[in-house]
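A short write-up of the structure that comes next.
A protein chain is absent from this complex, but the other protein chains hold their places.
What follows is chain A.
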Amino acid sequence: MGTSTTATGATDLTRLSAAELATRLAAGEVSSVEVTQAHLERIAAVEPSVHAFLHIDDDGALATARDVDARRSAGERLHALAGVPIAVKDIVVTKDLPTTAGSKILQGWIPPYDATITTRLREAGLPILGKTNMDEFAMGSSTEHSAFGNTHNPWDLDRIPGGSGGGSAAAVAAYEAPLAIGTDTGGSIRQPGAVTGTVGVKPTYGGVSRYGLIALASSLDQAGPVTRTVLDSALLHELIGGHDPRDSTSIPEPLPPLVEAARAGAAGDLRGVRVGVVTELGGEGYQPGVRARFEESLELLRGAGAEIVEVSCPHFTYALGAYYLILPSEASSNLAKFDGMRFGLRVVPDGGDGLAATAERVMSATRGAGFGDEVKRRIILGTYALSAGYYDAYYGSAQKVRTLIQRDFAAAFEQADVLVSPTAPTTAFKLGEKLDDPLAMYLNDVATIPANLAGVPGMSVPNGLSDDGLPVGLQILAPAKADDRLYRVGAALEALLESTWGGPLLARAPELEVAR
């Protein structure tokens, strides 16, 4: 693949992958200050049209870059990604940097501590460029539920970047950052990856610490990498993953070797790998272009020696229903902490009704004013599903479906080493198109949700353009704790696709207008 150059003939550092930047940094060909400055300039140039960031930290990023450069000059041994800048989803708490989770209720809040992910990024010397836009508290599939404005898809600025992590995906797709952190509760890393032509990985549940993530649904949430290449995701995943004693749900075992799997996979040899096509995740409801690219990718995998088998997961058709009971139920509990007492917004009722402004009335007024429509919808749905008389029928039944879905996965992984499907049923839709139809919005996650319910890892790899010229993604799923399989198969598919395309898919994205 060719390296982009600027008008002056210098390499455009923002077009390089994180792995390429790491190599140049280690060789002393570029400094972290140069790399970070290049990305900050790109951010300044395209943010007026993309709006991927809620907060940009020029000073903090450059301070980290200078520190890394100094330590490298002094001969210190550094992490492979030291000096490579990164964008962080605004649901990951960052000490001294605003963190809002896309909500008015947290506007202006500065966390007093770092998430474990943030600590690992800081310790490894990755300059944090800023915090990325998202649907409020990660509830949504389009980033339109952010309280702070829409993010625009770099492929077509009138379209959604996916969600909830639309900001992270758009930042990476628009070359504002080579790496980003996302979180995925029902597809919020993978679906934005698919619709922006980027790579996104939801690790095995418990594979990356949740300490310091603002919780949406604690039994489903998982943070992971958002990048332009599969290898970059592996590098970032190895940095942020692994056991954290501060998260009681963190897996107390080392990660499988992910970078090694990605490098091996890139050779494009999949002999001996059984790839299962999930019958229930395809067909009706999936755009013809999405289906066509999926079939072509299957042929490539077959050509690389993979054995393609058909598998059925009959209970996946109930996954969406189970998810939209479990998620709101857990969210209604997790978001109870936004009560206007200890941090964030406090709204005191005006007292016009003659009632005293008690803590309870302040809490209700604060939440009425501070939460957006989708958050209210889901908290009320969850409160309803958990309330006396309905618990067994709704939340109880959803938990049983979760068991059935786990059994479907167990049976499928008897027949196949990985499962594949389209990541999302459609390409990016127009901003506003589904905003008034919550159920239609929820259907975007139909293929990604089963993995969260079962805790298994998933990856979205860009696998072409649909008939409308917009990117689509292929989802790979693996058994719990076998994240390395995602990287082997994902890197193989990426290499096979790029050799047919003659370069990365993102090279075909339109050039963004640059502000001066």
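The definition used in the following text is that a contact is a pair of C-beta atoms (placed from the backbone, for glycine too) under 8 Å apart; a residue touches a chain by one contact, two chains touch by 3 or more; residues count from 1.
Here, contacts and distances are computed from a predicted model.
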item: Among "Aspartyl/glutamyl-tRNA(Asn/Gln) amidotransferase subunit C", "Electron transfer flavoprotein subunit beta", "Amino acid ABC transporter permease" or "Cell shape determination protein CcmA", UniProt-listed name of the chain not shown; value: "Aspartyl/glutamyl-tRNA(Asn/Gln) amidotransferase subunit C"
item: Touching the absent chain when the full complex is considered, from A:T64, A:S332 or A:Q475; value: A:S332
item: Omitted-chain contact residue, chosen from A:G197, A:G344, A:G458 or A:G490; value: A:G344
item: Chain not shown: contacting residue from A:R402, A:K434 or A:R485; value: A:R402
item: Hidden partner chain, touching residue among A:I251, A:V290 or A:V461; value: A:I251
item: Those residues of chain A which, in the complete complex, touch the missing chain; value: 109-113, 205-206, 219, 245, 248-249, 251, 315, 318, 320-322, 324-325, 332, 336, 339-346, 348, 356-365, 367-369, 371, 373, 376-377, 379-381, 383-384, 387, 393-394, 396-404, 406, 438-439, 442, 453-456, 480
